[in-house]
Structure formats: C-alpha cells, structure tokens
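Excluded from the complex is one protein chain; the other protein chains are retained at their positions.
Every chain is named by a letter (A and B) in the order it is written, and numbering of its residues begins at 1.
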Amino acid sequence: MSGGNINLVSLIKRFADVTAVDDISLEIGAGEFFSLLGPSGCGKTTTLRLVAGFEAPTGGQILLDGVDVGHLAPNRRNVNTVFQSYALFPFLTVEQNVAFGMRYRSVPKSEVARSVGEALDLVQLSGYEKRRPNQLSGGQQQRVALARALVLRPAVLLLDEPLGALDAKLRRTLQVELNALQKQVGITFLYVTHDQEEALTMSDRLAVMNHGRIAQLGTPEQVYTEPADAYVADFLGVSNLMDASVEPGGGGGGACRLALGDFTLYAEGGQLDATGSVKVAIRPERIHLYPRESDGPNRMPGMVERLVFLGSTTQIFLRLAHGAALQTLIRNDGGGVPYSQGTPVSVHLPPDALRVLPDPGVSVAAIHDETLGDRVPDVTGAAPTGG
Amino acid sequence: MNRSATNRRRERWLWIALAAPGAIWLIVLFVVPFYAMLAVAGGSVNPFFETAIPTWNPLHWSSANLSAVWHNIAGSGAFIGPPALRTLIYTAAASAISLAIAYPVAYFVSRYAGRRKALFLVLLIAPFWVSYMMRMLAWIDLLQQGGFVNSAMSLVGLPGGTDWLGGKSITVILGLVYGYIPYLILVLYAGLDRIDTSLLEAARDLGLGRWRTFWRVTVPLSKPTIIAGAFITVLPMIGDYFTNQLLSAAPNTTMIGNAIEGQLLSPGQTGQGAVLALMLLVVLLIPMIYYAVSTARASLEFG
Partner (left out) sequence: MATGESLRALPGAPGSVTRRVRARGNPWRRPWALEGFTWLYILWSIVPVAIAILFSFNKGASQSTWQGFSTKWYVGAGVTSVLHNPSLHQAVVQTLKLSIITTLITVPLGVGFAIGIDRWRSRTSSGLSLVMIFSFVVPELLLAVALFMLVTQLFTFLPLGTTAEVAGLVVWNFSWPAIIVRARLVTIGKTYEEAAADLGASRLSAIRRVLLPMLMPAIFASAVLVFAGTVDDFVIVEQLSSTAGTQPMSVLIYSNVHGGLQGPALNALATIMLGFSLLVALIGFAAYRWMTRGERKQGASEALTSIAGM
C-alpha cells in the first residue's frame, strides 16, 4: 500500500460567524495512525470532513500525496470515511453494503464477491453477508462500516469517533482490534475522538485541538509527559494544575525555582525560562507521600481529604498546606492503604516530574471547564456529537 | 476557492431542476388562478350573455362588483349577512363539539391503549378511507323519514316523525362534526403521543394528582397540537357548502360557501361571487399565514 500522506497547509474553515478550523497545518505520514483529540466544538470533526470532502475549505490547502484535493468532490478522492453513526444503508444486506462502492470502479462481479469476502474476513464478520444492519449489534455494524470503507483500498481511512456509541468494555476491545487492523492493512488512519485514553492508546501521533487550533502535536508519550500548555496538560488525564510564581534568579541551568504559597519548589520540566505567574502540573502517579515528620527537598505538608477505591488502584485526594488540591494514586497490591481521611502527610513532588506551563491568565477551575468543552456528562454512554 | 464555488453552483442546479416541475405547476395552477379570480372580481359583465369579462390589468380594475357585494352584506336587502353569521356559529359549535369528543378519545388511545394501540388506530383511521360522500350518505339513510333514527326514537317513545333532513341546524352542525372529526382526532393523537411520559411522571412524582397533572401539565403541553388541530378543522369547515346541501338543502341553513356558489352560478353575478370568495380568502388569510409560517418554522427547527 503506497501513499497516504496527508498535508494540511494553513487550513481554514469559516461558517457564517464561526471559525471552526483556524489555520491548521500538520503533516501525517503514510501508514501512520494519527488522532485528532479534543472536546466537542474544537474543530476536529470539521477538519476530518474537510479532508473527506464534505466541506470545502475557506482557505489553505489539503494535499493528499502532494496533490491538492481541497476542491475535489468526496467521490473523487481516494479517501474513505467510517461515520460516527456508521451510516449503513438499512435497505441493503451486509454484503450489498460492503459492495456498494465497487459499482463505481467497474469491477467484474466475481471480483466483487471475492473482495467483499476478504473485507468481511478482515473484520471477522465472515458469514454475516445476508444479514441486514438492523439485525447486527453496534460493534458488528461498526465492523461492516469498516469493511465497506476498506474494501475500496483507500490511501487514507478517516474515522469519526467510531467507538463513541459503544459501551466501555467493547470500546476497549475494539481499540485493540482497530490498531491491529491498521498495522495489518498499512493504510493511514486519521482518527477523531474526544476520549483521551483512546487517543493515547491507539495513536502513533496525535494533535490536541482547541477552538479550531492545534494546541500540541506529538507522540502520545510526548503529549502526556510534556504538555505544552495548561490546557493540554489538563485534557490528557489528571494534571494537578497549581498556581505558582517564578522566583527571580531561579535555580539556573536545568531547574526553575518556584514559589507556591510560602513554599519553594524546584521544577525541571516545561518552560524553565518563564517569569512571573505560571501554572505547574504534575501527573498523579509521580507524586509520593511520606509521613508528615519526614523531611527532604521539594516536599510540602498536606492532608489526605478523601480516598476512592478504583479497583486496581486507590485514588487519594490531597489538600496542600497553601490550599491547592492534588490527586495521586497507589496500587492496591495487597499491602493495604496506609492513609485514611485526615492523615497529615508530607507530599513529595519530584523536580523532574514538575512541569512549568505558561499561565493562560485564567483560574484552574476555568481550565477544567474548558477541557470539558460542552460535553454533557456521559450518563447514557452515548457519545456527544460535534467537534 | 473558485472551483469550489462553481461546484456548489452546479450542485444547486440539480436541486432547482428537481423542484422545478412541481414549483411551476404550483405557481401556474395555484397562484395564477387566484389572480384570475382577482381579475374577474375587478372586471365587468358582458351585457348580452351575462358572462364575466375579466380585467387583467390591475390598474383597470373596477370596484363595481365590490360595491355590489358590500351592498349585499351591509345595505338594505342584504342577504349575505345571515349565511356569514351562520357559518361562524356552525363552525364554532361544530369545532367545540369536535374538540370535546376528539380530545378524550385521542388522549385515551395515546396514553392508555397499551397493546391495543394498533387496533384502536386502525379503527380511528378507518373513516379516513371512507369518502366524505359515503359518510354523509350513511347519515342521510339513517335520518330519512323512514330511517333508523326515527324508528329508534319511536321505539323509546319519542316522536318518530322528525324531518331531520329538512333544514335543521342541528343536523348540519352534527354533520360537520361527523365529517371533520377524524382529522382532528388523528392530529390530536399524534401530538399527545409525542408528549414525553417522563414529564407526566415527574409531575405525579412531585405530588400532583391525576386531574391536576392533566390540567397543569398535559393540557399546556398539548396546546400547540390543539391549535394545529383547530386549524385543520376550522379552516376547511368555513369553506364547506356541500354538508349543508346534502343534509339540509334548505335556505335557512346555508353557509357562506353556499352563498358564493349561488352567486357564481347566477348569470351576471360571477364577478360578485369572485369578490365574495376573495373576501372569505382575506378573512382566512391571517390564520392561514399564521399556520403556514409556524409549520414552516417548526420544520426548520427539526431540519
């Protein structure tokens, strides 16, 4: 499978008074599994639709293997889409659905049957040819949608939150399957999701989007451990954002001296040359707790507020002396949890785990709201639309 | 940028081409006829044949017919007044009765029918497929002098010789009810069915009894449906003339529709008939526009 390189150059899309995609440039290599991650309304789905051809760009270019396809109709691009609602044609059987696009390629009938069989085999649905979409489960429908797109051997496969309508366990299984499938087929996957865990597990690289722009682009590990700003840090898991200010003449070299309330901490990650007020982030798994009496660098007194049993781990909610709230977790490895509500502790924040991030000028709570987007809390398990 | 605009323009032509035949038919055979009616209304009469001569140029429209009709409405010897008034009374009475019957039935079928819903729906939809003519015919048979209604009445001791079909208002009113109620029931059913049960359950949960839930939750929620139903019932009823012809055929139960018919069929008065029809149209225009605009807006909300 050759090709599948996508290049978005200064892509802009405006609808009436809303700029959904605000000058995006990125390059996706052939055969890459690339995710667009962000909350509802960030522009990720619009970007996908631009690549697919359902929207025409207001400005910028969409290059597919070097060719500008921005103004080609969707049926003329070598790109196929798996829709969030699957969009299986209800009046056709599984077999007829998968074969639908082959009509436009003047493929002989025997060839069609064979390809359909292969595609269904690929998604592990052999034997379901004569079924109708309404006789299939959600996961099966999604696989038919996949087969229908893949049978045409596109250079790029676009997936618009395909796992959104499925329950958590099925979602996790299919994530693994999709990944394996992509490696097997070797096509570029452009995947849109609002679920950060999904993006982190499946992608080779991902772009976190916010308000039509790319907040950060990188591998999952890069984006998780080295978030570029407070927004990205907070979007990808717990970030334990705190307000701090840089002390003048700070540590020098590879460290930065910060003041959190009355306490001094050294941070070795992030924007070490920042000045003034900043935000500081640390991942929960990097925080260590010690008995209150213990002493050492980068430690602050705190108190355990709440413990939440999560199964394999226990989440510990802390309150630092100067008021900030933090989360950490410990593995339930049989040794019991040595803390309870109200235990005073000494909270160790290792310098290499602390990241200094530019202060966007809003409170931590406001950042939390923003990363939530306009998502309604997921009580039904149904995916939010938009983005 | 230019290629994309051309694509969009090309696409548009497809939609316009699809809509065009129907649109043209609509304009030629719906809009233009009303203009023709205006032309006849503003026109004159051929003195020999007493046929109408339409005046097509709006600048040359004469108000002769208009003043004649106005005279017939408001002047001495006016004969339009009674039918117009009767139309209002009959329509109001028939609509009220229809609503009083239709609402409970629709309410029952939408809320309480359970597994028998399909059965009830079939029974409620059945009159749809029975033509208006047949339904009136059925009642004519029953209301005849030797018919079942009179026989039944004499069986229970009431006078069995009433001439139901000889010009009784009640017959016409009930005829209107019988004729138009199926539409009302279905519209009400569709609307009531759409009411979210959880809203009613919430009201009960919060302490409202059955009656109070009905008056304070169900009825307000069904108000738009009632209004829609009212339109579907009242507007056609006002233009009705055949119910009266079938069930009464007497001059003391005529409605405005009969008056228009009468004028149109009288030689030399076609223009006045046109004026009368236009006046009726104008009167109905406001509710018609209201209904049309709110329907259009409602479909936009969903679309």
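Basically, a contact is a pair of C-beta atoms (placed from the backbone, for glycine too) under 8 Å apart; a residue touches a chain by one contact, two chains touch by 3 or more.
Owing to the predicted nature of the structure, the values given are computational and were not obtained by experimental measurement.
Which of B:Val45, B:Leu66, B:Ala94 or B:Val187 touches the chain that is not shown?
B:Val187
Which candidate, B:Leu26, B:Leu158 or B:Val219, sits in contact with the chain we can't see?
B:Leu26
Name every residue on chain B in touch with the hidden partner chain.
11-12, 14-23, 25-27, 29-34, 36-37, 39-40, 52, 54, 101, 104-105, 107-109, 112, 117-118, 120-142, 144, 146-148, 151, 178, 181-182, 186-187, 189-190, 193, 204, 210, 231, 235-236, 238-242, 245-246, 249, 257, 260-261, 264, 273-274, 277, 280-281, 284, 288, 291-293, 295-296, 299, 302-303
In the whole complex, what residues of chain A lie against the chain that is missing from view?
Residues of chain A in contact with the hidden chain: 52-54, 73-75, 79-81, 83, 85, 87, 89-92, 100-101, 103-105, 132-134, 148-149, 152.
In this section, only the chains that are shown with their structure count from here on.
So what's the Cα centroid distance for chain A and chain B, whole Å?
A distance of 58 Å separates the two centres.
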